[in-house]
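Here's the structure we're looking at; comments come further down.
Missing here: one protein chain of the complex. Every other protein chain is in place.
The letters A and B name the chains in turn, as written, and every chain counts its residues from 1.
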Amino acid sequence: MSADARFLAAEPGCHLFPGEGEAGCGFEAPSVGMFSPEPWLGGIPGSDGIDLYLVLLLVALGASLLLWSWFSKKLNLVPGRRQGVGEMFVLFIRDQITRPTMGAKGDKFIPLMTAIFTLILFMNVSGLIPGMLPVNSDLSFPAMFALFIFVLTLVVGMRQQGGWGYIRNQIFPPGMPKPIYILVTPIEALSVFLIRPLTHALRLFATMFAGSLLLAVFAYGGWYMLSLGAEPALAGLSVLFSGAALIGYLLFFLFEILIMLVQAFIFTLLASLYLNGSLESAH
Amino acid sequence: MLVELAAETNILRIDWVKFTFGLIALAVVYFFVARKAVPKVMKVLDERHDAIEGGIERAQRAETEAEEIRQQYREKLEEAHREYAQELEKAKEQRAAIIAEAREEAQVEARRIVEAAQAQIEADRQQAFVQLRNEIGSLSTDLAGRIVGETLEDSAAQNRVVDRFLEELEQNESTEQAEVR
Partner (left out) sequence: MDIAAIEGSINSVGYGISVIGAGIGVGLVFGMGMQAIARQPEARGPLQTNIFLGFALIEALAILGFVLAFAI
């Protein structure tokens, strides 16, 4: 998928078994460079400019809006297939994400969680288009989501429990003997106010990043090993090799789909878990 | 080329343009979903829930209503029974009362009649007694006069005088009685 056409075009003749008149060259594994597509509109200070990511973001945005306008169009009391799926989606968000973590008082966050889940899902799935990248494999986007959730937890927590009350409830978990706080408080403070938002962003980013890198390795490797210009015996062997790579690619493609779904789910679930800490005082 | 790219890129950087655009995208999706999609879906879910629950509730309400009506009916029936029994009881009592009253009245009347008769008898007796005394007096003097007027030696004559006197007396009595009748 991330077999970026640019790089392939740059070194077309580099194969495992060089044919006649071709110089052998080593395998250039895909590297982190593939996550920095060339910007179309550079020159913005402190930024890479407008590049593939933003286009894919727009696509994901459009897909999310389209999906939900499709789901919410012409709703009847007796649901059809389309409406049934849409309702299942909302009920899934409610019964699997907000209700188990926040209870009934978290119902007002259902739209937010639905929006986050849908957008993240489409931003992940954009990586399944061959030659494209998951939007979330650029840290800016997961960081945006995580920071948004972090700020939201702070705002909601301080509104619900008061400024100091929220911080106290977070870093002094109630119901512990006093000396334990010497141990617990620094850990909790670090965990809640630094590690949580950081890992929240990085988990999504890292899985998308590593997943698409892995797929790129399979695609590059398969292409590299496919040396049709070589001697017939070697060419047959190379087809065998790249066939194995293709199978691996397909398997990891399916695995990636699962990972993308699961990561969108986990991101949303953790977001509502963190919000729960703001909603109720008991830790 | 790849190596150069890798060297100059740090994947852990955060690009503010992408950050901002991401935030805008999230805001757009959120407002669309929160304003339009989810409320609509939720509304339909609630409506369906209401429809199903409402159907059950309506059935339950109808059932309770029927039960209530049956209860009322039964109560009314019972009440009617009770009233009938009461009426019967009352009638019996009334009958007994009437009978008792009538008996009482009859006894009183009988007593009154008996008393009146006794009083009449007493009065008659008294009257008769008084009359008898008066008449005995006059009769005695009358008889004595006659006896004295006749000769007293003949006892047979004396007997005749007495008999005649008594006959006269009886005749007087019978004429008197005839006069009374």
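Just so we're on the same page, a contact is a pair of C-beta atoms (placed from the backbone, for glycine too) under 8 Å apart; a residue touches a chain by one contact, two chains touch by 3 or more.
Keep in mind it's a predicted model, so treat the numbers as computed, not measured.
One chain is not displayed; in the complete assembly it touches the shown chains A, B.
Across A:Q170, A:S227, A:S242 or A:N276, the residue that sits in touch with the chain not pictured is A:N276. Among the residues B:N10, B:Q94, B:Q131 or B:S174, only B:N10 touches the chain that is left out of the figure.
Note that of A:L152, A:I167 or A:L202, the residue touching the chain absent from this view is A:L202. Interface residues of chain B with the unshown chain, by the touch rule above, are 10-12.
Residues of chain A that touch the chain left out of the display are 32, 99-101, 191, 195-196, 198-200, 202-203, 206, 266, 269-270, 273, 276.
Keep in mind that, in the parts below, only the chains that are shown with their structure count from here on.
Rounded to whole angstrom, the centroid-to-centroid distance between chain A and chain B, based on C-alpha atoms, equals 89 Å. Considering their complex, residues 7, 10, 28, 30-33, 35-36, 44, 46-50, 53-54, 57-58, 60-61, 64-65, 68-69, 71-72, 75-77, 79, 83, 86-87, 90-91, 110-112, 114-116, 118-119, 138-141, 143-145, 148, 209 of chain A touch chain B. On the chain B side of its complex with chain A, the touching residues are 1-6, 9, 11-19, 21-23, 25-26, 28-30, 32-34, 36-45, 47-48, 51.
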